[in-house]
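The complex appears here minus one protein chain, its other protein chains still in place.
Moving on to chain A:
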Amino acid sequence: MLRDIWLIFRRDATLLSRNPAWLAIGVMQPVLYLVLFGPLMERIVTSTPGFPPGSSWTILTPALIIQLALFSATTAGFSLLADLRNGVVERLRVTPASRVALLLGKVLTNGLTTVAQAIIITTLAFLVFDLSAPLGGILLTLLIVGMLSVTLASASYAVALTLRNEEAFPALVNSVMMPVLLLSGILVPITTGLAPDWLYAISRVNPFTHIVDAGRAGFRGDFSVDAMLTGSIVLVVLMSLCVYWGARTFRRENA
């Protein structure tokens, strides 16, 4: 099982490294946000009441890497649709390799890719911009980002396998992710001080809000139960559910 996971991981990682352009494009967008949107944030944060504590860079950087995880992991299903079309999925499924390993090997690649990209972005924010954050907190946030990526990639694979349609898949992913993204307060935190009550209420129901909050707390170096607990629980539960969902879909007969 571990061996199979490793083999599939290695295959996907090799494929990724063969097309580093994709990794670069993934990093590009957050970098643009840092360069073109970050300075704007700097002013707004200092002159607007209601923002969570910390400088604009400690608010923005963790949000950007979480956003990166959301984008890249949810579209992971695309590569699976291509593999289905090429017959690669059937070829792997007819080997004795464990079905769960076929999934885990893939999501592990997604998780580690996102973490690698996140490290690049954080380093950049650290070197070029005014980010100051404790190492421990950054590591914790990177872990959160990795887990989130595993979660969403599993879900993405499950949806892709169920839908099996290369046109419907991106449409569905977009229409689900857009409101989720806006409601998680990625760019501007949805706090009681900034948002109307109804918007705040909805955002609290969105599990990703709590994960974004936890990610930000990590960058602030705030490891208090208050800041971390909800996000961690939400993430662990969500990850278990999504990996289970993905594994079940992979095990199902004509996946």
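We adopt the following convention: contacts are C-beta pairs under 8 Å (C-beta built on N, C-alpha and C of every residue); 3 or more make two chains touch, one makes a residue touch a chain; residues count from 1.
One rule holds in what follows: contacts and distances are computed from a predicted model.
Undergrad: Missing chain's UniProt protein name, "ABC transporter", "Xanthine dehydrogenase family protein subunit M", "Ubiquinone/menaquinone biosynthesis C-methyltransferase UbiE" or "ATP-binding cassette domain-containing protein"?
TA: Looking only at the record, the undisplayed chain corresponds to "ATP-binding cassette domain-containing protein".
Undergrad: Considering the whole complex, which of A:23, A:97 or A:163 touches the chain not shown?
TA: A:97
Undergrad: With the missing chain put back, which residues of chain A would touch it? List them for me.
TA: 3-4, 7, 11, 14-15, 18-19, 83, 86-97, 253-254
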